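Just below is one structure, and these are the notes that go with it.
Every protein chain except one is present and positioned as in the full complex.
Presenting chain A:
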Amino acid sequence: MMLDARLTGDRPIVDAPAALADSPLAIRGLTVAYGGKPAVTSVDVTFRPGRMSAIIGPNGAGKSTLLKAALGIERPVSGTVTCWGKPLARQLARIAYVPQRASVDWDFPTRALDVVLMGLYRELGLLRRVRPAHRETAMACLSRVGMQDLADRQIGQLSGGQQQRVFLARALAQGADLYLLDEPFAGVDAATEKAIIGVLKSLKSEGRTVIAVHHDLSTVAEYFDRVFLMNTRAIAEGPVATAFTADTLHAAYDGRLASTLPGLSNGTPHAE
């Protein structure tokens, strides 16, 4: 089978490459190492504009590392990142990042509203005063994720799902064209998951690009248009129907998981 032959080689499955100048995030030859061990190995991937893409792969596949390196948070060994055809550093103003919830100390003495106001940093700069208009913007972002009533709450007193929504509200305040989210659904309640996916879909309908590291394979087809499968190396990138198959999953997960997935049979696209 042709597909199998391609998967066993080093060449990942990709459909016709998107135009580089249009892609909000194009990664070329990206390699990141931790203490000599490669976490991401020469990954090439070109994300499409205006779509919702999931980055999928097993634990330790380097998904979060890919995201962080793409954003310049981690320093890669090699590789280039371009956004809309220009170097990342010149496009940061158009990008919003939602880190993993566990990456910050929620005991930090600050309120939900203050965290959202951090999203307005580019506008506020060092010394400009926070005006009522800024506060209204931040409140509107909190409302969009259903958190308007908890604006004054210290962030440590919020539930995990509420904390995740505050993070998303901060990204909304940035008014970006590209949203990068690291496991936005990890450890959140059902209501939060629904709220978050609703917001992400509305971002997409506004023509913005959403890329999220995602863990739950059962919701991939329901939530996302496209997937990027990786396991240190790139495995496949494309629409859910062609890139999210039993074969590609087998290749990414090393056969560890195939039986646990409903609705997948060999070579058949995941039914919606």
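Simple rule for what comes next: a residue touches a chain if its C-beta (ideal position, glycine included) is under 8 Å from a C-beta of that chain, and two chains touch if they have at least 3 such contacts; residues count from 1.
Definition applied: contacts and distances are computed from a predicted model.
Asks: What protein name does the UniProt record of the undisplayed chain give, "Manganese/zinc/iron transport system permease protein", "Hydrogenase maturation factor HypA", "SH3-like domain-containing protein" or "Putative integral membrane protein"?
Replies: "Manganese/zinc/iron transport system permease protein"
Asks: With the missing chain put back, which residues of chain A would touch it? List them for me.
Replies: Interface residues of chain A facing the absent chain: 68, 71-73, 89, 92, 95-97, 99, 103-111, 114-115, 118, 121-122, 124-127, 154, 156-157, 170.
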